[in-house]
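Below you will find the structure I want to go over with you.
Missing here is one protein chain; the remaining ones are kept as they sit in the complex.
The chains carry the letters A, B and C, assigned in the order they are written, with residues numbered from 1 in each.
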Amino acid sequence: MTLDYLYTLITFSNIFIILSLSLNVLIGYAGQVSLGHAAFFGIGAYTSAVLAVKFGLGYGTTLLLSVLIGGFFGFLLGLPSLRVRHDFLVLATIGLNFVVVALFKYIDFFGGPYGIIGLPAAKFFGKELGTGGYALYTAFWVVIVILLMIYIEKIYLRYGFEAIRENEDAAESIGVSVPLFKIYAFTISGALAGLAGNLWAYQMGMVFPDDFSFPVSITILTMVVLGGVGTISGPILGAVLLTFLPELLRFIQDYRLLLYGIIIVIVMMYQPSGLLGRQGILRKAFKR
Amino acid sequence: MRRLLAVLLVVAVSLAMAGVIKIGLFVPLSGIGADDGESALHGAMLAVKYVNDHGGVLGKKLELVYYDDQTDPKQSVSLAYKLVQKDGVVAVVSGSYSGPTRAAAGIYQRLKTPMVSAYAVHPDITKAGEYIFRVGTLATVQGRAGAHLAVEKLKAKRIALLVMDNDFGVSLANAFKAEAKKLGAEIVFEEKFAVGEKDFRTILEKVKKLDPDVIYATGYYFNASKIVTQAKELGIYQTIIGQEGYDSPLFIELSKNHAANGTVITTDLDRDSERPVVQWFMKEYEKEFGRPADMVAASAFDAVMILAKAIEIAGSTSKSAIKDALYKVSGIDSVTGFKHFTKDREAVREVVCQVIVGDRFHRFWVIDDPEIVTPGK
Amino acid sequence: MLRVIDVSKSFGGLQALKGVSFEVEEGRIHALIGPNGAGKTTMFNIINGFLKPTSGRVEFLGRRISGLPPHRIALMGIARTFQIVRTFPEMSVIENVLAGMGKEIYRSWGVFFKTPWNQENVKKALELLRLCGLEDLKDFAASTLPIGLQRKLEIARALATSPKLLLLDEPASGLNDQETAELAELFRKIRDFGVTILFIEHDMRFTMGVADFVTVLDYGEKIAEGKPKEVSRNPRVIEAYLGTGSEISA
Partner (left out) sequence: MQIVINALVLGSVYVLISIGLTLIYGILRILHIAHAGIYTLGAFLGLTFYALTGNFWLALILSMVLTGIAGVGVYSYIYRRVLSKERIVPLVISIGLFIAMQDLYRLIWGAYKKPFALDLGINDIKGKGFVITQHQILILSLTGISLILLYLLMNKTKLGKAMKACADDLVMAGALGINVERVVSFAFFLGSALAALAGVLIGVYENNVYPTMGDEVSYKAFVVIVLGGFGSLSGAVVAGFILSFAETLLVAWKGFLLPRDAIAFLVMILVLMFKPEGLFRRAST
């Protein structure tokens, strides 16, 4: 079946949809720009890998703990954001990414530069999923995360987020605790990135420190912004586009990366709010 | 009517394809690993040319299908399906680094398609299963050989160790350390450095104070050229021992003030070998691609040569037959002195020690003691 | 209701407030006036918690509030608007008001379960919008409103928090005569709802017309207070205003 190629791409695309939606909680909702999101992704993936390989825990447990520990580190590493703002926060999160990857590399418990290999395939009712099954399984989580996002858009949480994004002083003046809501945003974002990390670890069957390095953070941010910050459909489109683009561009072989970069520049210049952003052409086209 | 056309099309295509056997290759051609990727691609292309010039395999021509993986495991994994299922290759060569190679190895094993890794060093790659082989010398073997070179040939008693902080550097250093201690030498200094490190003076200062007999420095040619340059600057004249990571003409070019001279390395590529295939490869590579061949190119060349031989032994393009045949391949026209695979699918070959004199690699010593060069011992 | 007791504030070497004390009584429309740089906005920022006084304290309903974070103070019943309007520009008008209605929920787990869009909230929001004359614009993004209407929206949002005390920082600036007259009307309505108002203003005709009580600051010190009539005749006040070239007329 040649469909496996497609299924694999869909799986990766699903994982990155979850990542970009989780980053969107931070950037789009709460206005906290992070360029270190791959760190949370990595923490989730390593949690699953360590628990599954070194402690032999089953899939359900590793999934749950990846989300919890991802959320916990989101909380922990979100604490600096209480003191550090704007561009300083962007740079602090870049730093965080480097430090986390360095720790994976330098601590033998995490396998050092070898990473951790040998995650068993995720099993459901004793059955192993094929590539198609896993694509479907990750799609299930995408749906859950989208529903969660739709839910968040309806509850007070989002109003608190929007308030601190648009004006921290005004937010405080209506009773929104800015530190508390920043921590909420980092925790939720970290937990969802942890989920993505779990899905990645079982997809690859292994984790390497470099899979979570700074360029990955850049990719996730680009997905969110290219698609449309603050919307739900935007980050999804961004993730799908940037996952499939390198494959779709294969026909130009040698100019692939060049064109990839140029496309990002052009889209952002002419669609600065993102393709599906509030003023994006695609959004307008759909409204017709 | 439409169905008939479709059938005709399929027949036509299969007739046209009948004359070729496809081998896949994934390499980084853009992004961070693009230089090694290009070498690996060129090496593989040259091997295909060599095989086809010598009559092809099973009366058919070899064809190379290659894709850029950008050193990204996402891409190497999806490419695995593409190469096997869409392009219908019968076997695959990895010309990529450890991460993408290890990630893809699991997929090739699942798809029951033989994969030969050219130069990726991660020890677990071949553990993915019975279909996954490696041409390059294991870091553990090289580390061990390096220890013999240091202690037996260079009579070192006190050794300083510089360890690159990735899988390659750490494997080499661990194997070297264990063997050197066994041989009675003492490790007087050990420190890690990052792959991208450019300034070794601080470490080298410390090494200089300890005055060891030799320095075993893991690394790639771009680290190594800085290590030797800065060592010379600081007046360190002890022999520096390197490994295949150094094995690139760029190592010599990038070192300043001819500082590379005197360095001894363990590697797979014996440039002084009289074997015709080596001479042909070195000459043809430079003619075709305008630069001297390096170890990466040689390994990719051999990976294709080994696959060609395996297909011939198998007598068919059945993937499982090719896999079985790979265990039997030996005595091929190899640039890197490949002998055969062990049952763990690691390559056995002589380890060649080369010394740099007059800004050129020369043969220095050959280690062929099976105790040392057989992986897994 | 609100007692400011001997509050001083300095920024580096600059003394913005020097031992200011005054009291806002419940049910009043209380004005805080003074020339530019007198420390009025600094005083607001201290009352609602953005700044901590260097010395002195602020009490609200008999409890010390200086040192508490602003969202706690908001919870206790002090709402405010800003000199430079700070609506939530990407939210719609009604969402701005709804966002203001969650002060108790924002500090509880309710943020994860409750939506501001319940019937009761919407009804109350529409009432507040009607009060401020914004009902017809409820679905427009706040950023599309002219500045005068954004000021009103800010007031509506502040009222949405059900405050006991409302701090308004230059509510009349940028308004035309008719809007100013409407604003005075709005002030009285708000007071009639039982909300005490403390406001900063430069428009003296408006201030003297609407305020029950006036406190005057100059160079960080309180120089006068009393009924509008009394204050406008106070020589120190006249000097302070003349010194800056501003005009005082009641």
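Convention: a contact is a pair of C-beta atoms (placed from the backbone, for glycine too) under 8 Å apart; a residue touches a chain by one contact, two chains touch by 3 or more.
Everything numeric in this text was worked out from a predicted model, so none of it was measured.
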item	value
Which displayed chains the unshown chain touches	A, B
Sole residue of B:Thr140, B:Ser225 or B:Gln354 that reaches the chain not shown, by the stated touch rule	B:Ser225
Residues of chain A in contact with the chain not shown	27, 33, 80, 83-85, 87-88, 90-92, 94-96, 98-99, 101-103, 105-106, 214, 218, 221-222, 225-226, 229, 254-255, 257-265, 268-269, 272-273
Chain B, residues in touch with the chain not shown (by the definition above)	29-32, 34-35, 37-38, 165, 191-194, 196-199, 201-203, 205-206, 222, 225-226, 229, 233-235, 250, 253-256, 291
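FYI, only the chains that are shown with their structure count from here on.
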item	value
Central chain of the complex, centres being mean CA coordinates	A
Furthest chain, CA centroid comparison against chain C	B
Distance from chain C to chain B - Cα centre to Cα centre, in angstrom	73
Whole-Å gap between the CA centroids of chain A and chain B	35
Residues within chain A bordering two or more other chains	none
Touching two or more other chains - residue numbers and ranges from chain C	none
Of chain C, residues touching chain A in the complex	48-50, 69-71, 74-75, 79-80, 82, 86-91, 95, 98-100, 102-107, 110-117, 157-158, 160-161
In the complex, chain A residues that touch chain C	154-157, 159-160, 162-163, 166-167, 169-178, 180-181, 184, 230, 278
Parts of chain A lying in touch with chain B, wherever the complex brings them together	1-2, 4-5, 7-9, 12, 105-106, 112-115, 117-118, 131, 204-206, 208, 210-211, 243, 246-247, 250, 253-254, 256-258
